[in-house]
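All protein chains but one are shown at their positions in the complex.
Let's turn to subunit A:
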Amino acid sequence: MELFQTILDILVSAAFWTAVLRIATPYILGTLGELLCERAGVLNLGIEGIMTMGAMAGWMAVYQGADLWTGVLVAALCGGLMGLLHATLTVPLGLSQHVAGIGVTLLGTSLSYFVYRLVLPQASTPPTVEPFQPLDLPGALAQTPMTYMALILVAVVAYVLYRTPVGLAVRMVGENPAAAEAQGLSVTAVRVGAVVAGSALMALAGAFLTLSAFNAFFFNMVNGRGWICIALVVFASWRPGKALLGALLFAAFDALQLRLQQVAGGVLPYQLFLMMPYLLSILALVLVARRASYPRALMIPYRKGER
């Protein structure tokens, strides 16, 4: 009963909802990026490394004197480049999307750490930059511009995917590439484009961490967020609107466990609370797996004339 009262108190506080939106932002951007790749038929396990890359590159640009939005742009460009690498391996070359993705993650992560250590050889306490500040709005609306950007991007991706010829092409190459080819579309071009754009979105998720949520780059700071995004895409049945909902729901649980940790921290080990997001993701996967409607050509490489 006491626990129930505590949870209720947390749920009605404005600070809680502010935190929910803040925690949700990288999940929204990452899930949106992965969704775009998968809708075109390409699983992108590079997400974890691409997020790390975005976090490092965006932060580094700002640390070197660029302004914040330039940093965001640099992150997106780096993410796009990593996406191009993944797309080259998996689309024209048709290599295993699983292994190529793991490779991209290993490369993105190690390259980020390498560059960071090269520029800052003996930084024991990570240097900081002046991050995005929350807008001057009441209550939970007091978010940084990147959170609003993420919300706008959900609408943009949803519109493009369902209301434009480009979106139709993306969905088509993910469902039935042979039919798309027969319509005169280049399956390769559409898939590569979708993976590059999706990867740029993933890098934005990383940049949010270093330029908005925190003000420095830490090793291991992405901490499995990319993998959680992959679970969220399945949970959202590959729909942008549901992805937003899933990310918010997930962030609400995360914000709740953070606050319960403060209340019940003395009684239960904090690691139990930290496990929650990962356990929750697995649970979500199990719940929806039976009726998940995968894009039909997901993970199937397409080569002209080959069946």
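FYI, a residue touches a chain if its C-beta (ideal position, glycine included) is under 8 Å from a C-beta of that chain, and two chains touch if they have at least 3 such contacts; residues count from 1.
The rule is simple: contacts and distances are computed from a predicted model.
Chemist: Which of the following is the UniProt-recorded protein name of the chain this complex doesn't show: "Cyclase", "Acyl carrier protein", "Biopolymer transport protein ExbD/TolR" or "ABC transporter permease component"?
Modeler: "ABC transporter permease component"
Chemist: Consider the whole complex, including the chain that is not shown, and state which of A:A14, A:A155, A:M275 or A:I300 touches that chain.
Modeler: Per the contact definition at the top, the residue touching the missing chain is A:M275.
Chemist: Among the options A:I230, A:A251 or A:A297, which residue touches the chain absent from this view?
Modeler: A:I230
Chemist: Just checking the interface: what residues of subunit A touch the absent partner chain?
Modeler: Per the touch rule, subunit A residues meeting the hidden chain are 45, 85, 89, 93-96, 98-100, 102-104, 106-107, 109-111, 113-114, 117-118, 121, 223-224, 227-228, 230-231, 234, 269, 271-272, 274-275, 278-279, 281-282, 285-286, 289-290, 292, 303-304.
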